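Complex shown without one protein chain; remaining protein chains in place.
Just so it is clear, A, B and C label the chains in written order, and each chain counts residues from 1 on its own.
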Amino acid sequence: MLTLIRGSGCEVVEVDKSKVRKGMLSSLIPGLSSLSQRGLAGWLVVLGFIMVTSIVVVTAISPWVVPYNPSQINVGRPLLSPNSQFLFGTNNMGQDVFSRVLSGGGIMLEVSILSVMICLLIGVPIGLLSSYVGGIFDRFLCLIMDSIYAFPGLVLAIAIAAMLGRGVTNMAISIAVVYVPSYFRVIRSQVLSIKEMPYVEAAKAAGAKGRTVLSRYIFPNVVPSIVVVATVNFADAILTAAGLTFIGLGVPVDIPDWGWDLTNGSRLLSSGAWWVIAYPGLMIILLALGFTLMGEGLSEMANPRLRE
Amino acid sequence: MRCLIVVAMTVLFISACMLTLQFECKSARAGFDSLLVLGTTDSVETCLDPARAYDYFGWEIIQSLGCGLVEYKAGATGSIADIDPSLATSWSVSDDGLVWTFNLRQGVHYDDGTEFNATHVKYTFDRGIGIADADGAFVGIGYDGIINNVTVSEKYVVKFYLKIPFAAFLSLMACQASYIVDPAHAPMTSVVEYTVGDARASHPMGLGPYTLTNWTRTAGRDSEIRLQANPNYWNNASGYPKTKNMIITFYANSAGLALAIKNQEIDIAFRQLGATDINDMKTNTNLKVWEGTGAVIQYLVLQEKYAPFNNTIIRRAVGAAINRTTIVDTVFLGQAQKLYSMIPIGMFGHTDAFLALGDPNYTKTTELLAPLGYNATHKLSFKLWYETSGHYLSSPEQALVLKSSLEASGVISVTLDSADWASYGTHRRNEDMEAYVMGWYPDYIDPDDYIQPFLDSSGGSWIHHNYNNSQMDKLIAWARGNTTADARSSLYSQIQNLMVQDCPMIPTFQGSAYAVTTLKIKGVYLDITQSWRHWLVYAEE
Amino acid sequence: MVVSQPLLSVNGLTVEYWARRGKVRAVEDVSFSIDKSETLGVVGESGCGKSTLGLSLMRLVPYPGRVVKGKILLKGRDVLGFSASEMRNLRGKDISYVFQDPMTSLNPVKKIGAHFVELIRAHEPRVSEKDAVVRTRKLLKDVGIQSERIGDYPHQLSGGMRQRVMIALAIALNPSLVIADEPTTALDVIVQAKILDLLNALRDSYGMALVLITHDLSIVLERSDKIIVMYAGHMVEYARSEDIYRNPQHPYTQGLLKAIPNVELDEQTLNAIAGSPPDLLNLPKGCRFWPRCYCAKERCREEEPRLICTEQDHYVRCGKYKEGE
Partner (left out) sequence: MTLRTYVISRILLTIPMIFILFTMVFLVIRVLPGDPVLLHFEKQENPAAMERMRHRLGLDKPLWIQYLDYVAGIFRGDLGESMVDYSPVAQQIISAFPATLELAIFSMVIAVSIGIFFGVEASKGYGKTRDNVIRVFGIVTYAIPVFFLGMVLQMVFGLGLHWFPVESRFPHGVDLPSGLAVGGVHFSTGLYTIDSLLEGNVYKFVVTLRGLALPSLTLGLVLSGVFIRLTRSNMFETLQLDYVTAARARGLSETSVTYGYALRNAFLPVLTMMGLQFATLLGGAILTETTFSWFGLGRYIVDRISSRDYTAIQGAVVFFGIFVSFVSLVVDLLYAYLDPRIRL
C-alpha cells in the first residue's frame, strides 16, 4: 500500500515542463462540464469525486441514520452472519457491523485531511524555497528529504506514531512526516524547470522582487502538480492510517473506525467470519479508490503527453 | 494469445503446488519414532537460564529441560498437599520455619552423565543469587530476601537457611527459577545465553525429561525448538517422557495458530488462541479442546494519588459498577471466570470477597456517589486506559466492556485511552492514568504471590497506585510467615475483606487455560500451575 | 499512361483520420502508377498528406487513421486485401521505407549489425547468423560505410551515416520498390546531395522503383520520371517531370516552380503562393486552393474541381480546365 505514495510521488515528478498554464486550474476543479470533454480522465475525476463525497456525506449523516449505536456492544448475538436484522452481521462484541461501516469513516477522513494539510503547509513552502534559493540550503534539505524518501515510510510512521501516542492529530503528523518528501520533490523539480522559463526570466529582468517572482510567477504554475500530489496523497494517507491501526497504533476503540474493524476482524478470520472485515475493508478501498481515481484523472490532465 | 499462455502456466503452477500437498504431510513426520508438533504464539524472551529467565515460555522450556527439588502434581490447586517429590525425595522444616532440609534422590545423572548431588543444589542457588541478574527471576522474586544461605550437610542432603519464615517456600522450590543447573554448563558468574547453532550451549539444565536438540531464533524470536527424550531422566523407568520427540513451532499471532491447528498442520495449539477460535473449535469434530483453570488474573487499578480515586467511597462505587458477567461472556465468550478476589479461584485462601460490592450493584453505586454530588446529570467522569500491544488478551475489548458496564450505572461516564505496552509502563510510573487495566501471571503458586505484590505497601510499589495501609502490611507479613495452612487461609480472608473496604484495585476475571489438540492427543493437564508438561503428553495411535 | 501490369498502381486511394473534433481526409482520391526502376516524386507542403500517402502504401498509417477507399495493386495483387502475415512479408522485402529523420529511426539499444541480421532473418529464417553478417558488411559497403561500424550503436554514427544505414536496411532484401520519405530534410546540404545520388545509384544498380517524397520540387525535377504534386490531401497535378517543368498547369505547381530560384518566368506571379495551406478540418468550399490562387474564379469557390487528363499522361485538378478540351 505504501507503494502508492512513492508511485504517485514519482509519477508526478516526471510531469514535464510542457504543462499548460492557463486553464489548468479550472480543469482541476472536478465536476465542471469541461471534464466530460476530457474523455476518460474527466470521467475518472468525476467518478472519484462522487465516490469520495458520497462517503463523506454518509459518514456525516450516520449519527441519524445508523440502526444501532455503532459503539454499543451486544446489540445482537456476537458474530451473526448478515441477516435482515443486521444487514452486515455483527462482530465478536455483538456490535452492528452495518452501523459501524456507516459511521466508521470519520477517523480515516479526519486523519487523511489533516495529514494532507500538514504536508501542504510544510512541503510546499520548503519545496518552493529550497528550489528557489538553491545552494547549500537546497542541498541540505534535499539530502534530508531523500533520506526520508529512501527509507521504508511505514517504519518511520510507526516509530513516530508510537512516540506521539494515540489520537487523530498524532496519526496525521506521523503520516505527514513520511509524505512531505514527495511534495518537496515534486515542487522542487517543478520550480527548477519553471525558473528557467522565459517569462520568469523576463520578470526577473524587469526587476521583480524574489518574493513576487515566487508568488506571482512560479507558484501558480506549481499549483496543478501540487493538487495532483495532494489528491493521490489522500489515498496514501488513508491506507497508511489503516496500516498504523493494523499494527496497533489506532485510536481508542470507543470510536468506530474501519481500520480497527479490519484489525479486529483479522483475528476472527480463522473462524470464517468474513463479514467483519469484508465491509469495512471495501469501504476503505472505496474511499482510497475515490481519491486515487481523482488523482489519476487530474495527473493525466496535468500531463498532456498522455492525452490523445 | 499470450493471455492464454499465462493463464495456462498459472494453472499448471497451482496444480503442481496442490500435488505436493499430500507428501508434505508425510515428510513432516519423516524420521521420528514418536513426534508431536506443538504450536504457540509465545517465545522465549531472553534465555533458558533460570538465573535470568523470567517469562512464561522460557520457564515452560526450562521445565522440560531441568528438574527442581519438588514439583506440582498434575491437576494441582496450589496447596501444599499438591507438591510431589522430584529431585528431593523427602523434606522437613524447622519449627521456626527458618531451616528447610531436603533429602535428595540418589543415582540421578545429568544428560552428560555426571551424577547429581547436593553440591549442585548449593551451586544453583549460590549462582542465581550471586549473579543477581537485574531482570532475572532471582531478583524479581527476591530470593536474597528469603534465602540466607544453602549448605551441603551430606552428599545427598541439602539445607536452606532462610532470613524470614516463608510459608510459600516449597512452591518457590517448585517454580522453574529454582530448577537445578549443571555446573559443567552453567558458569558461576555469568548467564548462559542463546548460542546460534549450538543447542546444548544455549541452556545450563540437563536433569529434565528432555534435552534440547535444536533452538532456532529468527529476528530475535523463536522459530523452532526441538526436544528429544533425555536418556538419563530420573523418571525414565515409569515411561516418561511419553513422547520421545517434541517440535515446538511459533506463530506470529493467534489467527495463525488457529489456522494451523484447523488445517492439522500441528498436533497441539497452546497459548494463545482467540476466544472466538476456541469457541468454534469446540464444535469442530476433528479437534479436542482442553480447558483448565488459568493462573492469570486481571484487575482494574485506581490511582489513589489524586481525585477522583483518592476517595475510598468513589473507588467502592466503581467497584460496585463492574459487570464481570459481560466481560466473561462478551470478551471471552465464557472462556474465563468472574473473579471477586486477587487470589484465583481454585487456590486455597480464595474467597468471593468482592461479591459484597455486587456484580454489578448500580443502586449501590448511585447511593455511594449521590452524597458526593455525582448523579445522572453531573456524572463521575474519568479516563480508563488499556494497552494495545496484545500484552494481555483482548485488552481493547475489555476496555470497551468496562466502559459500557460502568456507564450503565447512569452516573459514571468513561472515556477510553490507550498506549502501547512500553508507553503504558511509562504512564504507570508517571502515575498519570486515573484508571488502568492490568494483569498478573504468578511466579510461584501461592496466595502470597497474588497478595504481597499488590497490597503490600513496598511489594506493591511497582503498580504505582499509591495504596498504603499499615494494617494490610501487617496481615500480609503474618500470612507470609505462618506455615500452617488454615491459619494462613483465615489471614487471607481478612486481607481480602480489607481489600474490598479500601478497593485499591478491582479484580475482574481469571483467565482459563485452553489447549486445542487433534483427537489422538492424550495426557494434557491444565491446572493452576499453568505449566505445560510436555513429558506427559502423548498421541494414542 | 496505363501500361500493362505496372509494378505498383494506386487507384482512388483515400485515407481518413479520426480526431476528437471530426474526420480528416489526409489523402483523398489519389491515383498513380509506377513501373519497374522508375522514380516517382511526390511534392507538397508539409501536412499535405504526402507522408500519409507513403505510409498508406505499406498500410502503416498510424492509429487513428486508416485507408477507407481505393486500391493498391502491387504486381497486380491488392495490398489492401493482404493478411497481416502477407503484409509482414511484403514490408521490407517487396516495398521498403526510408524515414525522414535518421536520428530517431534506429533502435538506440540495438547495434547497427543487429538491425540487419534481424531484418534478414525475419524474412529469410533459413539464413544463418554468419551469412547474414556477411551480407550486412556488403550492404554497408554499398552505401559507403566501412564495415567495422557494424558493431556500433546508432548514437555513435553521424546523421548522414545513419541515413546511409537506413538506406542499406531498405535495400537489404533488394525490394522492387523503395519509398524515401524526405530522406534528406534532416541532413545538411552537402550530405543531402550525397544521399540522393546514392539513392539514384542504388536504384540503377539494384533495379528497383523509387518513390521520393519531398517538399522540395527542385530535388525531384531532375531525379524522377514522374511527379505528383499534392495539396491539402488532393493530388492536384500528376505528370512526367519534363511536362511539369515545361508546362506546369496547376497554379500551385506553377507557384512551386517559381519558388525555385534561377527559373525564368514572367514577373507578375513571383509572390505567387501567399497564405498557408488550409486546416483539413475546415476546408474552404469549392477548390481547396482558391484562397491562395492568383486566378481564382467564382466557380472555384463553388464546386470542387475534378482530376482531368489535359494531355497525354498529364492530370490536373483545377477549375481552369474543362473535360474534353
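Throughout what follows, a contact is a pair of C-beta atoms (placed from the backbone, for glycine too) under 8 Å apart; a residue touches a chain by one contact, two chains touch by 3 or more.
Since we're looking at a predicted model, the values are computed, not measured.
Participant: Could you tell me which shown chains are touched by the chain that is not displayed?
Facilitator: Per the contact definition above, the missing chain touches A, B, C.
Participant: Who touches the missing chain here, B:Pro187, B:Gly334, B:Gly358 or B:Gly425?
Facilitator: The one listed residue touching the chain not shown is B:Gly425.
Participant: Among A:Ala172, A:Val186, A:Val213 or A:Leu269, exactly one should touch the missing chain; which is it?
Facilitator: A:Leu269
Participant: Quick one: say which of A:Val56, A:Leu120 or A:Ile144 touches the chain that got left out.
Facilitator: A:Ile144
Participant: Hey, which of B:Ala201, B:Leu259 or B:Ala408 is the one touching the hidden chain?
Facilitator: B:Leu259
Participant: With the missing chain put back, one of C:Leu40, C:Leu53, C:Leu169 or C:Cys293 would touch it. Which one?
Facilitator: Per the contact definition at the top, the residue touching the missing chain is C:Leu169.
Participant: On chain A, where is the contact patch with the chain that was removed from view?
Facilitator: 1-7, 10-11, 14, 39-40, 44, 143-144, 146-156, 158-160, 162-163, 165, 235, 239, 242-243, 246-248, 262, 265-266, 269-270, 272, 274, 277, 281, 284-285, 288-289, 291-293, 296, 305-306, 308
Participant: In the complete complex, the non-displayed chain touches which residues of chain B?
Facilitator: Per the touch rule, chain B residues meeting the hidden chain are 2-3, 6, 14, 16-18, 20-21, 23-24, 27-29, 35, 37, 39, 45-47, 54, 132, 134-135, 139-140, 142, 193-194, 196, 216-221, 223-224, 247, 249-253, 255-256, 259-260, 263, 265-266, 389, 419-427, 429, 440, 443, 453, 459, 461-462.
Participant: Spell out, residue by residue, where the missing chain touches chain C.
Facilitator: 55, 58, 60, 62-63, 84, 87-93, 96-97, 99-101, 104-110, 118-119, 122-123, 153, 155, 166, 169
Keep in mind that, in the parts below, only the chains that are shown with their structure count from here on.
Participant: By count of C-beta pairs in contact, what is the leading chain pair?
Facilitator: Chains joined by the most C-beta contact pairs: A-B.
Participant: Just the number, please: Cα centre separation of chain A and chain C in whole Å.
Facilitator: Chain A and chain C have C-alpha centres separated by 53 Å.
Participant: Using mean C-alpha positions as chain centres, tell me how far chain B is from chain C in Å, no decimals.
Facilitator: 89
Participant: Could you please state the distance in Å, as a whole number, between where the Cα atoms of chain A are centred and where those of chain B are centred?
Facilitator: 44
Participant: Within the complex, which stretch of chain B touches chain A?
Facilitator: Counting only chain B, the residues touching chain A are 253-255, 258-259, 262, 274-277, 279-280, 326, 330-331, 333, 388-390, 396-397, 399-401, 403-404, 415-420, 422-423.
Participant: Mind listing the chain A positions that touch chain B in their complex?
Facilitator: Contact set of chain A toward chain B: 71-74, 78-79, 92-94, 162, 165-166, 248-250, 252-254, 260, 264, 266-273.
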